[in-house]
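What you see is the complex with one protein chain gone and the rest in place.
Order of writing sets the labels: A and B. Residues in every chain begin at 1.
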Amino acid sequence: MNLNAAILGYGAYVPIYRIRTEEIARVWHGGGAGPNRMKAIASYDEDILTMSYESASQALSMANYPKIQAILVGSESKPYAVKPTGSILSDILGYNSTLGVDLEFACKAGTEAMQLISGMVSAGTIDYGLAIGADTAQGRPADELEFTAGSGAGAIVLGRPNGREVAKIKHSVSYVTDTPDFWRRPHDQYPMHLGRFTGEPAYFTHTTTSVKMLFSETGMKPSDFKYAIFHQPNPRFPVEVGKRLGFTDEQLRPALLNDDIGNTYSANTIIALAKVLDMADTGDMIMLASFGSGAGSDAFVIEVNSRDDDDGYVPFSERLRNYREVDYATYARWRGKILK
Amino acid sequence: MNVIPIAYWRNRKVYTRMIGTKCKDCGAEFFPPVRVCKKCGSRNLEEKEMPKNGSLLAYTKLSEPAQEFKEYAPIYLGLIRLDNGVNVISMIADADEEKLKAGARVQATVRKWTEDGKGGLVYYGYKFRVLQ
Partner (left out) sequence: MSRVFISSASALPVSEYWTKSLADLMTDVASKAIDAANGVKIDKIIVGNMMSGYANHQEHLGALLASSLGMRGVEAMKVEAACGSGGAAVHEGYLSVKSGEYENVLVVGVEKMKDMDTPKTTKALAMAESSDFTQAVGASFISLNALLMRLYMNSYNVEEELMDYFPVIAHKNAVTSPHAQYRKAVTVEDVKRSQVIADPIRLLSSAPSGDGAAAVVLSAKEGPVEILSSEIATNDLIVAQREEPLRFLATEFAFKRAMQKSGINVQDIDFMEVHDAFPVVASLALEAMGISKRGKAPQDAADGRFNMGSELPILTFGGLKARGHPVGATGAYQIAEAFMQLAGTAGQNQVKGAKLGLTHNVGGVDTTAVIHVLRRVE
């Protein structure tokens, strides 16, 4: 779909705490490590509401607090099964005359929020909206997902292009099928998955299909883009899928984050977008493709305009350098893995 | 139930946005909100959002908190002077004792205060963290 939407502000939040995958492997496998070096973990007093608040505060500050009419929160780790995160967040942010909605689609709920609000502002049904992807993803102890399932939140303030926008969202497509690579039933704490089935039939098929759809609808090709952002369930997949589609290391590398923070699920591609927007220049084109198990992929064409930094703005990559490592016991306590 | 849900709901703007009061007659600011000005006795007050930045005056590490905070022990509490001169007592987020010095600059964020058991409500509110 053609879009006439603009990113007016963005924010990315990753908790200050990390656990090394070596530490997880020490406990469950007697040594070794996961595919990534570390993952970010939320403290005991953080959840997707608090992390959404953090990232939204950054995005709203950058956008100069416009009158938000829709707040969409994408997550698979909501504090309530029934009770919207969107309304809690609306209240805390001081926007009550707004739509407040929660979305879920494994790792792509955040880009769904982005696509939906982009559509609403393009159609003129609202002037400004806030799209958020946030998760405190959990892997079952000893499961391979435990190495990568991390915590984080990304937020985008969207409106129509006004000449002072950070970037324009020009086009978006989605592709979904019923592919059961990963799921969680309502009362289960941890998800189930089919191991390597999440690779070719799920991640690679859906991502390459959506990106090819995007190319075909827009007539664009990999060399038209300065940056390419793919969902990062581990350090290897985004590079692999990018190469298959014809992107180069130079286009792919700036977005990579998995080695440092793991897979932040619904926040994954939005946080990566924030990292790329921090370094992008006017006129740069960005291709972004998310992936959500179950399965589907949203792809976007984004054109960078400019960004007026506040005096106090600290780029995401710099904030990422400040972290504290915790051991498995602390992680297990904080993330509710100890039976009480 | 260790928290009264309706009382929390009533106070949620105080808890999450730090809405206090300002005296329309003498200008004094208060947090939490007051109904009668403690400076001049006026009942003519308006809502006022507090600044989110301040300085740490003192802190304590509490090993035995009340039951609704027991599972989070130890918790750190700070006496903070906001930039408008108003004092507030708050839990400290991401506390690192090395950095909890009198005079340290702190900033408010929103964190989880407590959960009322497995099926109860989740309560959110301000906590301050030390700025890097």
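Keep in mind that, in the parts below, a contact is a pair of C-beta atoms (placed from the backbone, for glycine too) under 8 Å apart; a residue touches a chain by one contact, two chains touch by 3 or more.
Computed from a prediction, not measured in an experiment: that's the story for all the values here.
Across the whole complex, the hidden chain's contacts among the shown chains comprise B. For the chain missing from the display, the contacting residue among B:14, B:45, B:106 or B:130 is B:14, taking the whole complex into account. When the full complex is taken into account, the listed residue touching the unshown chain is B:75, out of B:45, B:75 or B:130.
Against the chain not displayed here, chain B makes contact via residues 2-4, 7-8, 11, 14-15, 30-32, 34, 38, 57-70, 75, 77-79, 87-91, 102, 113-114, 123, 125-126.
To be clear about the criterion, only the chains that are shown with their structure count from here on.
Separating the CA-averaged centres of chain A and chain B is a span of 31 Å. By the touch rule above, chain A contacts chain B in their complex via residues 16, 43-47, 49-50, 53-54, 79-80, 88, 91-92, 94, 322, 324, 340.
Note for the complex: chain B touches chain A at residues 12-13, 16-17, 71-72, 91, 93-94, 96, 109-113, 122, 124, 127, 132.
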